[in-house]
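As you look at this complex, bear in mind that one protein chain is not there, while each of the others sits in place.
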């Protein structure tokens, strides 16, 4: 079980790659476990779909600008460092939605909520499935 | 108004039916009110679309493996027991997204956050609309 830690709400600067920026933020703040929500707009996002048989993600490259209709993620340790696992729903200019594992995306706007969780060490370990999972 | 209760973050074991597993978890822990977020991957999920005129859900059966691009839910009482009402966005192998009320889905991976809320009894009662709603 966990208890509430620090709470953040902020905007990621334009032009940053979302995942890299968040990892730098988590390292700097020393946040090892938590949850993340975000909304905003991303450019040229790449999303992943897990190919169970091949034990890897298929990469889906979306070109152009997409609304982040939803971004939900969790923070835990991987290889001893804070790791953000985020899934995303993206809307195009017709409102059509795409969704999957967020691999990367360049920020036009990203408004992020982070809730740190304290109390347990939560760590991903590589499994036979090809996914780094919690116990 | 509510105050924060217990906080959980965990992985649902592979092969479990998501909703049934969560109901067992909520009963075991005695969680009556709260919120749930999750990301992961589901197999053969069924989602519902409410048909207002017919006062029932249309069931949309999706075959195969889908990324849980988003899962948001709330916990309250229904017939005196903890009940999870969850909506989901699912991404297929092309990244195309589907969304609605989560009826069921078999877990490949599900990483779940649960925040218990304390302070009020929140209970669903069947309404004339054919939906069990809060007051």
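Lettered A and B in written order, each chain numbered from 1.
Everything below uses one rule, namely that a contact is a pair of C-beta atoms (placed from the backbone, for glycine too) under 8 Å apart; a residue touches a chain by one contact, two chains touch by 3 or more.
Please read all numbers here as calculations on a predicted model, not as lab measurements.
From the set B:40, B:82 or B:99, the residue in touch with the chain omitted from the display is B:99, counting the whole complex. Check A:26, A:47, A:90 or A:117 against the missing chain and you find that the one touching it is A:90. The chain not shown here touches chain B at positions 1-4, 33, 35, 37, 47-52, 58, 60, 62, 70, 72-74, 76, 85-89, 97-101, 117, 122, 131, 133-135. Looking at chain A, the residues touching the absent chain are 4, 6-11, 37-39, 41, 65, 67-72, 89-97, 99, 108-109, 111, 113.
Everything that follows uses one rule, which is that only the chains that are shown with their structure count from here on.
Rounded to whole angstrom, the centroid-to-centroid distance between chain A and chain B, based on C-alpha atoms, equals 21 Å.
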